[in-house]
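One protein chain is absent from this view; the other protein chains keep their places.
Going in written order, the chains are labelled A and B, and every chain counts its residues from 1.
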Amino acid sequence: MPAVPTSYYLGLSGVLFTIGMIGVLIKRNPIVIFMCIELMLNAVNLSFIASGRHFGHMAGQMMVIFVMAIAAAEVAIGLGIIVAIFRTKETINIDEINLLKY
Amino acid sequence: MQSYVPFVMFTAIGFAFIFVTLLMARFVRPSAPNPNKQETYECGPVPVGDAWNQFNIHYYLFALLFVVFDVEAAFLYPWAMAFRMFGLYAVVEMIIFVALLGVGLVYAWRREALEWE
Partner (left out) sequence: MNGVNISEDLYQILPLIVLWGAACVILMGDVILWKRSRGITAFLSLASCLVAMWLVLQRVVSGDNTSAFHDSILNDPLALITTIALLVTASLSILLAWSYLKNRGMNHGEYYVLLILSVTGAMLMASANDLIILFIGLEILSFSLYILAGFSRNEVKSQESSLKYFLLGAFASAFLLYGIAMIYGGTGSINFDVIAKEIQGATAPNPMLMIGIALLLVGLGFKAAVIPFHQWTPDVYEGAPTSVTAYMAGAAKIGAFAAILRVFNTLMPFHEFWVPAIYIIAVLTMVFGNLLAITQTNVKRMLAYSSIAHAGYLLVAVVSMVTSNVTAHDQAIEGALFYLFAYIFMTIGAFGVLVYLSSHDKDYQTFDDIRGLARRHPLPAYLMMFFMLSLGGIPPTMGFVGKWLIFIAAIHSGQVGLAIVMALVSVAAVYYYLKVVWMMCFEAPTKAPSDIPANGFPALLSVTFCAIATVIFGVLPDLMINITGLIR
């Protein structure tokens, strides 16, 4: 059985990244935006692993672990900020969070 | 065939652990059944009804703390793989790493994030 070529993985990762990016741009709920950002990070993870496999070294996989740790920290901070803003403002709709503008 | 012995042992110990724990709990705990306790357990919320109800904000705090220790495991695996190569250095390093997470836990505890009001 022939192995799946690296370019397929990279293509998939590009598609996932784009879906995440579009999600960030069109969604209005910070939690959903946040999930889309996580999707982008995981798309990057896929391409790290694919490249690592292509070159045959561990660096790609190591990076994924670091990215996962950072993504987890990001979740903690993001949820914290969203909870805090919900407590003061009683809404998390991006369109209603608009005190600061030019 | 020989190589399956650890597997069988592992399975047996796994099952035994569950039964022993449940059995021990059965003898140790006081028995005071009430309707709330008889319900299916679903991490706190009412198990039947609309899934779109609002969760208590406290769950987020616990989720945040969980995330910290959840990822710790991801680092433990490569550490276990490279452990033989580095010896004492690796042990000390992991102790420091876990201690740093411990600092986070102590902080959460002292700031009363663990209390369920």
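Going forward, a contact is a pair of C-beta atoms (placed from the backbone, for glycine too) under 8 Å apart; a residue touches a chain by one contact, two chains touch by 3 or more.
Everything quoted here is computed from the prediction, not taken from an experiment.
Participant: Please give every residue of chain A in contact with the chain that is not shown.
Facilitator: 10, 13, 17, 20-21, 24, 30, 33-34, 37, 40-41, 43-44, 47-48, 50-51, 54-55, 59-60, 62-63, 66-67, 70, 73-74, 77-78, 80-82, 84-85, 88-89, 97-102
Participant: For the chain that got dropped from the picture, name the residues of chain B it touches.
Facilitator: 85-86, 89, 100, 103, 106-107, 110-111
Throughout what follows, only the chains that are shown with their structure count from here on.
Participant: Just how far, in Å, is the C-alpha centre of chain B from the one of chain A?
Facilitator: 26
Participant: Could you pull out which chain A residues touch chain B in their complex?
Facilitator: Interface residues on the chain A side: 62, 65, 68-69, 72, 75-76, 79-80, 83, 86-87.
Participant: Quick one: which bits of chain B touch chain A in the complex? Just the residue numbers, please.
Facilitator: On the chain B side, the touching residues are 57, 60, 63-64, 67-68, 70-71, 74-75, 78.
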